[in-house]
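Excluded from the complex is one protein chain; the other protein chains are retained at their positions.
Naming follows writing order (A, B, C, D and E), and every chain is counted from residue 1.
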Amino acid sequence: MTRIGNLYGPDATFLGVPGADPDDAPSWRGAGAAIIGAPFDGGTSHRPGTRFGPQALRTTDYLPHDGMRPSLALGVDPLIALGVVDLGDVEMPSGETERSLAALEERVTTVAAAGVLPIILGGDHTIALPDVTGVARHVGWGRVAVIHFDAHADTGDTQMGSLYGHGTPMRRLIESGACRGDRFIQIGLRGYWPEPETLAWMAEQRMRSFEMSEIVARGLDAVIDDALTLAADDCDAVFLSVDVDVVDPGAAPGTGTPEPGGLSSRQLLDAVRRIAMESNLAGVDVVEVSPPYDHAEITAYLGNRVVLEALGGVAWRRHGGRSPAAPLLG
Amino acid sequence: MTRIGNLYGPDATFLGVPGADPDDAPSWRGAGAAIIGAPFDGGTSHRPGTRFGPQALRTTDYLPHDGMRPSLALGVDPLIALGVVDLGDVEMPSGETERSLAALEERVTTVAAAGVLPIILGGDHTIALPDVTGVARHVGWGRVAVIHFDAHADTGDTQMGSLYGHGTPMRRLIESGACRGDRFIQIGLRGYWPEPETLAWMAEQRMRSFEMSEIVARGLDAVIDDALTLAADDCDAVFLSVDVDVVDPGAAPGTGTPEPGGLSSRQLLDAVRRIAMESNLAGVDVVEVSPPYDHAEITAYLGNRVVLEALGGVAWRRHGGRSPAAPLLG
Amino acid sequence: MTRIGNLYGPDATFLGVPGADPDDAPSWRGAGAAIIGAPFDGGTSHRPGTRFGPQALRTTDYLPHDGMRPSLALGVDPLIALGVVDLGDVEMPSGETERSLAALEERVTTVAAAGVLPIILGGDHTIALPDVTGVARHVGWGRVAVIHFDAHADTGDTQMGSLYGHGTPMRRLIESGACRGDRFIQIGLRGYWPEPETLAWMAEQRMRSFEMSEIVARGLDAVIDDALTLAADDCDAVFLSVDVDVVDPGAAPGTGTPEPGGLSSRQLLDAVRRIAMESNLAGVDVVEVSPPYDHAEITAYLGNRVVLEALGGVAWRRHGGRSPAAPLLG
Amino acid sequence: MTRIGNLYGPDATFLGVPGADPDDAPSWRGAGAAIIGAPFDGGTSHRPGTRFGPQALRTTDYLPHDGMRPSLALGVDPLIALGVVDLGDVEMPSGETERSLAALEERVTTVAAAGVLPIILGGDHTIALPDVTGVARHVGWGRVAVIHFDAHADTGDTQMGSLYGHGTPMRRLIESGACRGDRFIQIGLRGYWPEPETLAWMAEQRMRSFEMSEIVARGLDAVIDDALTLAADDCDAVFLSVDVDVVDPGAAPGTGTPEPGGLSSRQLLDAVRRIAMESNLAGVDVVEVSPPYDHAEITAYLGNRVVLEALGGVAWRRHGGRSPAAPLLG
Amino acid sequence: MTRIGNLYGPDATFLGVPGADPDDAPSWRGAGAAIIGAPFDGGTSHRPGTRFGPQALRTTDYLPHDGMRPSLALGVDPLIALGVVDLGDVEMPSGETERSLAALEERVTTVAAAGVLPIILGGDHTIALPDVTGVARHVGWGRVAVIHFDAHADTGDTQMGSLYGHGTPMRRLIESGACRGDRFIQIGLRGYWPEPETLAWMAEQRMRSFEMSEIVARGLDAVIDDALTLAADDCDAVFLSVDVDVVDPGAAPGTGTPEPGGLSSRQLLDAVRRIAMESNLAGVDVVEVSPPYDHAEITAYLGNRVVLEALGGVAWRRHGGRSPAAPLLG
Partner (left out) sequence: MTRIGNLYGPDATFLGVPGADPDDAPSWRGAGAAIIGAPFDGGTSHRPGTRFGPQALRTTDYLPHDGMRPSLALGVDPLIALGVVDLGDVEMPSGETERSLAALEERVTTVAAAGVLPIILGGDHTIALPDVTGVARHVGWGRVAVIHFDAHADTGDTQMGSLYGHGTPMRRLIESGACRGDRFIQIGLRGYWPEPETLAWMAEQRMRSFEMSEIVARGLDAVIDDALTLAADDCDAVFLSVDVDVVDPGAAPGTGTPEPGGLSSRQLLDAVRRIAMESNLAGVDVVEVSPPYDHAEITAYLGNRVVLEALGGVAWRRHGGRSPAAPLLG
């Protein structure tokens, strides 16, 4: 049996949903979605701590850990409606990058192949490489669009001399052909990285990267419109990758490379929900929550709610619900 | 003499306004508003600490504690114009819920009956039950509309087997008839609570609950318009209950049950001010500020300013002032 | 089934020992010791937060949560040797003191009556009343000596008008006769409480209270010698009650009423171990760990190790081991 | 040689740009801009700590400290394009206000006179007096407009009996004639200070102060339009003074006098950038970042980015770049 | 009336003792001791924040702020027995060193001259200059021995070019003749300051400085024996100056210049108590408590208890009490 629960700390499942052993596929094959912990921070270029991200994303809540979360806005309980299970963490020692990534890729591939939606809890953004690769093996090589919320493009060629790290996964994914560059959509970029050479490479791949100034000028809703249209064009599914640092550090201090001037929490939650409601999600990861730098658990709460909004949108799409903007008691 | 000052810590009044002994009514009967501390956190379902809320709300400021606060935006000093006094805390041991609530209800009732506007500093939201009840005894049973800012509906039937707690006061208030369900207006709800049964009960009462998705879709101004219109319809006064967790945890980390995706501080301050300017306030409470979870006192500052905006609006309504949106030096 | 796991947060057992349902006595009756969580902070007179103590004491460790902890010093693994189980928390809403204390007393009584050593994780010190009472019901009324580590005597007559609170349990225990006053041994008192009247009452009961100045003058070892001698005189067993504030605030900041000038962590751990090795322990509680005030989990680690040292000493006494002061590798 | 590096801590330059010795003018005279540290907090009226501001503003970043920062939005690297140097700190003991201010004024005057743009890192806002004075000596007495982001007007007559302090510099500047009152533009004021007498003085000077309520009502873009128009009218250059407390405490907790209800980080960064792009900047200071009150360095990051946006706008204006709101990858 | 209460924050007296107006001498002339706040941090060479020291030392306690503190160890309530009053803070703007020191010196002189024991709450150690000077004016120039607990000698010649700062007061005191160098006793020195030239000056003055290595080698009790003997030799009284950084940073993190390897809290408290019991104290200051760097208030608690132990020893000497090392209930 390989279930290892939470690699760092007690074995606890995402808000109390049933746990399952990854090696016992019959026990989880019928689930609508499966939580996978990726407690790896060996790829961060600055502040570490995301190894404790899965633990925090699973257990940070003031409500009972009873495996139920009825969404006020959506009128559906995603944990119940979808039948979410938690497969525990993948063993990913942070000092062993390649071995760790391989183990995660295998786990994601297995889950996706079983027709179960993988929800991967990071860990640093290095894990997007195995996450999307694993999903692409199932959906089709080059058939998965990526919608990527982040302050950073993560398209570096190398990082401290390595091909792997939280600054390079998107490049690896496009190079391998797992994803098409022209269906790779980035939302929230800002700041002072990467340098022009990498931007030129990104332009060559025809990536679509929305820097914050464009988002402010046009409004986030219009940007999401564009993203959904592009993602649906000649691709079969969408992988949603959410780096919590897309949100302003004021609301997401617990992360490794904070960049001022980001989205509000509300904006991110609404955008994630809408993407999940309006596209065919084939995989999700939520990354870069670093508890040692958090305060009063606010970043962990935010990450937990990003997961719930993504699951909620999927549940709403599959099982129906209410219109979020309508009067609640209407 | 029963003045107990601040139950936890030194006796200090709200920003230095005159203190008074609740038992010596002549000393405070002429005041325009009276501060009442409710240092109770026995009703919180998760992170405690609001027992230190009254202390923090009274004393967190960088300006001299001299009992003067001229509002830039409103052109009136509410502490001076209204003549605000501070009656100190009510003795409310957190392990003795019913006794504590009874003592607070008596205090609020006494103050309201004297024609003095009660401003109650929580404490957890359990205290809304005695706060509104006390005011309703004065204004008229069922004649007080409630405008309630919160991430949570607080309409649970019971909490850990008890009728009293910060998740249930709104239900108790409607059940008792102190307030009409159809004049109970909630702004800022979000997240994953309560469950459908409770929502059904709320709908039966014809409560009006604005979930954040509706607020984002329509804009907060329109929501406040609706709230003011409804509150003024066949009611004689408004009780304003502000749970600081209506604000996003990024700006209000110091609270017990933070829910990402809330209002900005600016939105809350503007809304509170406007409600105080445009309605007949008969009572206010500001609750759920929990200093142990705060950072750099930012939540305490926010709570202090919510009190000042509410008082400012009342002072402006009673005594006049300037138009907030006009040029300051115009 | 009544197992509620951890009342605040996910269900996780003490360092991964097996969980059991209190209502299913056959499942745990053969255990050598049972962990009971008492997540109650309604009795604290100042900083709350000990409701999160059981969670912290169970889950704070850097080692795998695998239910194994071989003691270097003692040469025995208390979790394995004793067969420790975790019965989860007792439902103890902090605003409902009497109901909560009654529920805990019933749980402790049941466990002790089954011949299983109860290890209660607080919670504030109010819980010593049900803890010792429950054990005394099993061992014999007045037949349990108490060794009580604390900065405070906890012998107040009332607290904010209540008989129950963390300042009064020792008085209640002696009044009821559950314990004899002259077999009530206090170690580590200091500071400015209680006042002379209460000290006079304590002297009348012939309590033996070691203030820090006496401990410094004589040495802690001599004090423990006295304590063990007295406790063994005409009593059948010892209840060990450890308030983490007996340790200096530098090493135990995460507590409600810190009093400078306490023991070092090393002193407390050695003393607890020795008492467990050299007396007949019939019950243990570890109280007043308040995570909101902790830093880097150091108080939680300390509390966890106090539990392990107590269990280790019991295991050593029952199952043998090595001499702690001898060279480790023999 | 007088280069003192960072007065408190190791000698490190702003993000690794070349350091230079202020006394060796030939070594820096050709630079486009020069960083000057003003580690003074003797003028704050409440929470100190800004003496560590220059250190934090220089060294807080997750990217290599290599003296390069290509702006994504602007398509230019301001550090390289402008040739920014760092002259280290001015020796400013916080207990010696007049001597410290004189030393800073001399440094700023020297730099401005050499035709190098001075970028002063505070320190508390007291330093605006020498900063603007020094620039005015170069540009022309009364020929520099000031655009001042702040929650506070800083136009007090005296502070604790002194003419100098962070509450008075703007008054001193207008009194001396260094700046015209009617070209002194304040953005972001709010709260409960100053009192009516000071507001009357400000009105007499024909200052233009945008309180937050006006900003919310009209939108920040319109306010910046007004500011730029006014600043360009019969003045030769603009001094930009940014007090980080103009931003809401949620995103800028690390400051001395936080006032809830401020701008978002995004708003401030966009406004600073635009002002630098659209006006003739002759000097900049960024003040009131207080690291002891910061969390996870978020305020330090914000301050660092304010400096970079100002420099970026200047570089863009001088050397060209891309349109920020256009799609990033063209 | 000049009483200004607490310069930063609400007016609250030391643990609730009666407040008095310094200008109304009859109101306090009969007191046994008077608290004087010196909220000045303009002299610190590194981390500021001690301006909030008086506030923290006065108000940090979990017991009621009722002006009573019966000492367990001493069997006397120093606040009651002595009749302690609190004269509030002296106005000491941190940027105005000389003016601030002069104001404090005047206050201390006035109090001492009235025969009231001054207890000054710092503030940084710069204040020892006016504190001891004021006392020496009363007791006799050169007739006051100083017992000085500190990690640092504070005998620098100048600090950043100034004669005044927390690194120089002891030199100024010996230079002025207020104290004799050979009756200046320092306990707890360690680390890497001052340099040999200053040590040579100290040796010339025949100061007696106990570095930690000597303390460890001989034991603190023997050192205190020496100190008391020397202090009583041809001097009329003792001034006790306690810099909280004499304690190890683990127990006193909230200070400006922490130096590892210090005394334990217990050692300091016992030493202060003993000195107060066994010498003729004419003045006390407790300095360098810096709340912004504190955690869970532990340094503030320690500072508060240092004050109480000093007062306790004085009360015991004047009014009698019990033997601290005897059994408490004996």
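Structure notes:
Note that in this section a residue touches a chain if its C-beta (ideal position, glycine included) is under 8 Å from a C-beta of that chain, and two chains touch if they have at least 3 such contacts.
Since the structure is predicted, the reported quantities are computational estimates derived from the model, not experimental observations.
By the touch rule given at the top, the unshown chain touches A, C, D, E in the complete complex.
Looking at E:41, E:61, E:77 or E:259, the residue that reaches the missing chain in the full complex is E:259. Across C:73, C:231, C:246 or C:314, the residue that sits in touch with the chain not pictured is C:73.
Touching the chain that is not shown, out of C:20, C:139, C:153 or C:252: C:252 (per the contact rule at the top). Residues of subunit C that touch the chain left out of view are 62-63, 68-73, 248, 250-252, 264-266, 269-270, 295-298, 301-302, 305, 308, 324-330. Subunit E residues in contact with the hidden partner, per the touch definition given at the top, are 45-47, 189-193, 195-196, 199, 202-203, 206-214, 216-218, 248-251, 253-254, 256-262, 264, 293-295.
Within the entire complex, the positions of subunit A that touch the omitted partner chain are 8, 41-44, 46-49, 51-52, 91, 93-97, 126, 159-162, 164-165, 292-293.
The rule is short, and it goes like this: only the chains that are shown with their structure count from here on.
The centroid of the Cα atoms in subunit A and the matching centroid in subunit C are 43 Å apart. Put simply, the C-alpha centre of subunit A and that of subunit E have 56 angstrom between them.
Taking each chain's centre as the average of its CA atoms, subunit B and subunit D sit 38 Å apart.
Of all residues in subunit A, those touching 2 or more other chains are 248, 250-251, 264, 295, listed in ascending order. The chain pairs satisfying the stated touch condition come to A-B, A-C, A-D, B-C, B-D, B-E, C-E, D-E.
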